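Omission of a single protein chain aside, the complex is shown with its protein chains in their original locations.
Letters are used for the chains, namely A and B, taken in the order the chains are written, and counting of residues starts over at 1 for each.
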Amino acid sequence: MDALSWSDIILRMLEQFTPVWIALIVTFVLSFSFKRHLGLYGKLFDSPIGMVGYAMVMFWVFTGVFGGGFDMIVTHDVLAQSAPMKNKGPGTAFTQLMGTPDPNAYPYYLLGGDNLGRDVFSRMVVGAWEVIKIAPFASLFAFMVGITLGLPAGYYGGKLDTFLSFLANLILAFPVILLFYLLVTPEIVLTGIPVYMAAVLFLFPIVFLVLLWNSRYHTQPSRRNVYVGITLVIGLWLYLGIAWDADPLGLVSFPPNLLVVFVAVVFVNSPTVFRIVRGLTMDIKTRDYVAAAQTRGERPWYIMLWEILPNARGPLLVDFCLRIGYTTILLGTLGFFGLGLSPESPDWGSTINDGRKLLTMYLHPALPPAFALLSLVLGLNLLADGLREESLRD
Amino acid sequence: MAMFILRRVGVMILTALCLTFIVFFLTNLYPNLEKLAKTQGDFRMSDEEVASYLGRNGYLQPMAVKYGQWLGVVPGFVIEDRDGVTRGQCIEAGTAPEDAPRFCGILQGDWGYSTVFREDVGKILNDKLALTGKLMFWVMVLMVPSALILGILAGMREGSRTDRTLSTIAITTTATPEYVSGVLFIAVFASTAVGLKWFKGTATAAMDGANFENFFLPVLTIALYGMGYIARMTRASMAEVMTAQYIRTARLKGVSFPNVVMKHALRNALIAPFTVIMLQFPWLLNGVVIVETLFNYKGFGWTLVQAAGNNDIELLLGVSVISVVVVLVTQLISDIGYVYLNPRISVR
Partner (left out) sequence: MAKLDYDGPILEIENLSISFFTRLREIPAVMDFSVTVQPGEAVGLVGESGCGKSTVALGVMRDLGVNGRIVGGTVRFKGRDLGDMSAAELRDIRGNEIAMIYQEPMASLNPAMRIGKQLIEVPMIHEGISEAEALARALEVVRDVKLPDPERIMRSYPHQLSGGQQQRIVIAMALMSKPSLLILDEPTTALDVTVEAAVVELVKDLGKKYGTSMLFISHNLGLVLETCDRICVMYSGEAVETGSIRDVFDKMQHPYTQALFRSIPLPGADKNTRPLKAIPGNFPLPHERPDGCNFGPRCDYFRAGLCDKFDIPMVGIKGDDRHFTRCLRIDEIDWHAPMEAMAQHEATVPGKVVLKMENLKKYYEVAANALFGGSSGKKVVKANETLSFEARESETLAIVGESGCGKSTFAKVLMGLETATEGQILLDNRNIEQVPIEKRDTQTVADVQMVFQNPFDTLNPSMTVGRQIIRALEVFGIGDTDQARRDEMLRLLDLVKLPREFAERMPRQLSGGQKQRVGIARAFAGGARIVVADEPVSALDVSVQAAVTDLLMEIQRKQKTTLLFISHDLSIVRYLSDRVMVMYLGHVVELGTTEQVFAPPYHPYTEALLSAVPIADTRITKKHIVLEGDVPSAMNPPPGCPFQTRCRWKAQVPGGLCEREVPPVRELVPGHQVKCHLSQEMFDRMEPVITVAAE
């Protein structure tokens, strides 16, 4: 079989992405028709920049979920190597030396093969899944930590603030790469330090939720007990499984090397979130509605979580988008230096690192993941920009 | 003012001590030491042999003592071997134990010995810092003025076509980490596949004689990522200042638009970005590590990767100390500069 021409390659790629196109169209049609009822999310569809960003982000989200989660878009197994396909250019017909060729196998390497003869296109698609699996959740955890510590620091001020800010600055003064090199190594995993850090960091979401329910419903103890109870049971179960790998039911566990990466990324992001939340809190706590809550005898945590936090949601949402983008970059950095993830992993950072070594001769292995990462992060930045503009508008 | 600087310096020293201790702690954990023993000695060492090797070299003392020795505030260890040879931290090969100084930590200028480069850490750092200093200098020369101009042009007339174009450019560069932009640049400008071949894909030659051809790509790669961020900060700050009442006052005084921007807006608009430029250093350091690895420029960042990758504990410690100090000093400068730039903060 001959190699495909560029127009064929593009057509075939578009075809492979069919589920993503359908999902994107459905999302946009639905969001557009109900945009007046969807609050800030709906207003996003008034801003061209925001829409473009959102489309780029959702493209990779759907790609990640369908490709990595449901094995839909990929054309070949991301780990399968085929010696004749080594460094072959885009559109090369698929051949195999050893074993019987699978008659159902996709007949081409759409974007060529890498230096080990793996399919670049499939690896790019599954690379999205590697990011989508980690980045949003790591950002969410960083937010939980940053909010739980930033609110009291900003609200009370004084010694507590001095201490927490000192800690935050301590972490921020570390060059991120140094921190990664110190934390994300097999030797450190052996000492168990990441597990202890996970044990501390993963407590924050539970603390956050318990404080949230308790402050809201402490006037109605029966309802409070239900909410707090459910949170504690589910939260601690997940906590035991994820942080300590000790789920009594044996259902929840977390691969140890992924845990290190996750912990490192949360750890690096939390201080920045802390600083933002602290600043916003110091600003909002001077408002009269906070004084009104104080004068009716509300407890501090109610004021922080229900009076201050909801009114900080605009800037926090914007930062959340930016932070997912930054986390994506951090994950790429980890992959680029071969830290944490397995060497076979199809994540974009590792693929770029593999590809760059032969860059002067072969472009095709390094460029697809580079463009993929660029477009996802750019999408998130544009989305954040659109959100910022729209949230400032009223 | 003196009081203020003194307090900041105090906090800075405290931070530096905490950070170096963390690094010291993490690098001196037992699995790391075990690996060190095996690379220095023999990969098939038994656990007992590892322990005795570490004991002989003073690695098994309590963490705090080791840290003190490394800093140079606790006398260096002196251990008498079973075969009667006296070994000590401060005793160099060939000198008598009696002649050796008692203290030999980084405070005495003794940074230790690199197991990878087989050289004094102090000397390595010196050489490498000079190389990276050259790189950073050109990065700053390229990044700061272009970022400020970009930001001011964009923020001067918020919402205009210029603003939208420049902002999109700035957003794109912040969305492009160095390992992506570097790869793209090499692909476009240096690879045989595209065939432009304007620049060199490696900067190894630039270590001795830097020229436009071999040095521009690494400089551009680092500068671009930080540039977008500073430009966006400047734009936001400029746009905010341009809507301020006093700008309207100036306009309605009859001041022409270029003068409004230059005389009234600029100084106020530059206060925020100044802090940002200084706080960019931890990020720039990241960029340096990535770019030096990517372009094979054997400077400070490259050394960090080598040290960390090869478990070269004393070199890694040295690298960490330097980077932490660089970051903290720039933060200090940013704090002090902020006070100078902003007349609203009065220092008595």
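Things worth noting here:
One rule holds for everything that comes next: a residue touches a chain if its C-beta (ideal position, glycine included) is under 8 Å from a C-beta of that chain, and two chains touch if they have at least 3 such contacts.
Every value quoted in this text rests on a predicted model; they were computed, and no experiment measured them.
Within the complete assembly, B:N268 is the residue of B:S237, B:N268 or B:N286 that touches the hidden chain.
Between the chain not shown and the residues B:F4, B:F103 or B:F189, the one that touches is B:F4. When the missing chain is restored to the complex, the residue among A:N311, A:T360, A:S375 or A:S391 that touches it is A:N311.
If you put the hidden chain back, the residue from B:P62, B:G109 or B:G254 that touches it is B:G254. The set of chain A residues touching the chain not shown comprises 46, 219-220, 287-289, 291-292, 294-299, 307, 310-311, 313, 394. Although one chain is hidden here, its contacts on chain B can still be listed: residues 3-4, 7, 159, 244-246, 248-256, 263-264, 267-268, 271, 341-348.
Going forward, only the chains that are shown with their structure count from here on.
Chain A and chain B have centres, each the mean of its CA atoms, that are 26 Å apart.
Residue ranges on chain A touching chain B, taken from their complex, read 49, 166, 169-170, 172-178, 181-183, 185-188, 190-191, 193, 325, 329, 332-333, 336-337, 349, 352-353, 355-356, 359-363, 366-367, 370, 373-374, 377-378, 380-382, 385. Taken together, the chain B residues at the contact with chain A in this complex read 11, 15, 18-19, 23, 26-27, 29-32, 35, 167-168, 171-172, 174-177, 179-180, 182-184, 186-187, 190-194, 201, 282-283, 285-286, 289-290, 293-294, 301, 304-305, 308-309, 311, 316, 319-320, 323-324, 327-328, 331.
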